[in-house]
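The complex appears here minus one protein chain, its other protein chains still in place.
Moving on, here comes chain A:
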Amino acid sequence: MPTNKSVSKAPITQFVNCRILRDHKLQREDLWVREGRILDPEKLFFDEEGYADQRVDCEGLIIAPGFIDVQINGGYGIDFSQATSNVRGGVALVAKKILEHGVTSFLPTLVTSPPNIYHKVGTTSTPVLSTCPFQICKPHPPGLALQAGCHLEGPFISLEKKGAHPEQYLRSFQSGGMLDLIETYGTLDNVAMVTLAPELPNSEKVVRELAQRGITVSLGHSVANLSQAEEAVQNGASFITHLFNAMLPFHHRDPGIVGLLTSDQVPQDRTVFYGMIADGIHTNSAALRIAHRAHPTGLVLVTDAITAMGLPPGRHTLGQQVIEIQGLHAYVAGTKTLSGSIATMDMCVRHFKQASGCSVEQALEAASLHPAQLLGITRCKGTLDYGADADLVLLDDAINVRATYIAGQEVWRK
């Protein structure tokens, strides 16, 4: 069909017979896409007298914004914290495979590592794209989920709450703060998020400086009390890394970091978001419900997936470890010690909905809108608003992923 549009000759796709997530509701509306972005069809009609060049029949499926995973350590045998000979290739492999789970943007996460790992991996694992929110909105490599910057989880964390992080590489802000950061990480150019323990001396300056640079500061692997956590939030921290895990448990006279969910010391115009690993294993469903009910708009689903995610059941040797996969559990082989999460993002969305009893819209937003709000990229990600990037996930009513689109192009179909 000859194009008739006065603004652009690029082809227009109209997704019909679908329900789209817009304004927090699933609505029976068509979705229009041109040049990789969501198009306003009313403007097209009246301003350009245009119409669609092709229609995609969604057969009644749900269209949601592509999921955003802000904590993923690897998968399919790839470990983002390993300095292999082909770091970029490894990250790209994961970026391709997670499309099957509906994830269209992610932050490759590096656990506590020695400086040389950060220097080698941190700078090469993400392509040239900067984490500056406005530059994320540029088109990214076709057919892959967008690597929107690294999440550096550590090494400035608490010894008591190190979890599975290697003790010998933990660090403190002994040189005053930012110097320690640059010394350790090398560069902050491709960093989107840093998890740190705010009770470490000199952390205030670091939190402020990182926040000012547009890097999300997350509190985690910490024994901070509520006041210390609140002070960090006032200095710019906006996220909690995997709530409940690797922090002091909720206590009614000092709720610790968990207390941020209902703290009255959070500045009016800001929201504290919190990551939840909703795989049914890392967090008891009752705890998940308590957090969700206390602060539903801050909940961000994360997978915290490890190298073994996506691998078939059985034994696998990953680096120095032998892991055994049984169902959704990944154990250190021969033991019942959990060695990390292997749930996929769509599994987490399904489990979250089922465990919390929330609506489909809320479950989908916890994996798309909320992480986009956390990262400050809602102008182009996490929504189906006009002008946003057309990163889409098509789902059935049971929240199974049927197809994934990046910039309006189909990149995976079941």
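To be clear about the criterion, a residue touches a chain if its C-beta (ideal position, glycine included) is under 8 Å from a C-beta of that chain, and two chains touch if they have at least 3 such contacts; residues count from 1.
Methods note: contacts and distances are computed from a predicted model.
A.B. asks: Considering the UniProt annotation of the chain absent from this complex, which name among "Peripheral myelin protein 22", "BHLH domain-containing protein", "Glucosamine-6-phosphate isomerase" or "Transcription factor IBH1-like" applies?
C.D. replies: From the choices "Peripheral myelin protein 22", "BHLH domain-containing protein", "Glucosamine-6-phosphate isomerase" or "Transcription factor IBH1-like", the unshown chain carries the UniProt name "Glucosamine-6-phosphate isomerase".
A.B. asks: Which of A:G36, A:G50, A:G154 or A:G220 touches the chain that is not shown?
C.D. replies: Final answer for the missing-chain contact: A:G50.
A.B. asks: Out of A:E42, A:D57, A:E160 or A:E183, which residue would touch the omitted chain in the full complex?
C.D. replies: Result: among the candidates, A:E42 touches the missing chain.
A.B. asks: Could I get the residues of chain A that touch the absent chain, sorted low to high?
C.D. replies: Within chain A, the residues that touch the unshown chain are 30, 40-43, 45-46, 48-51.
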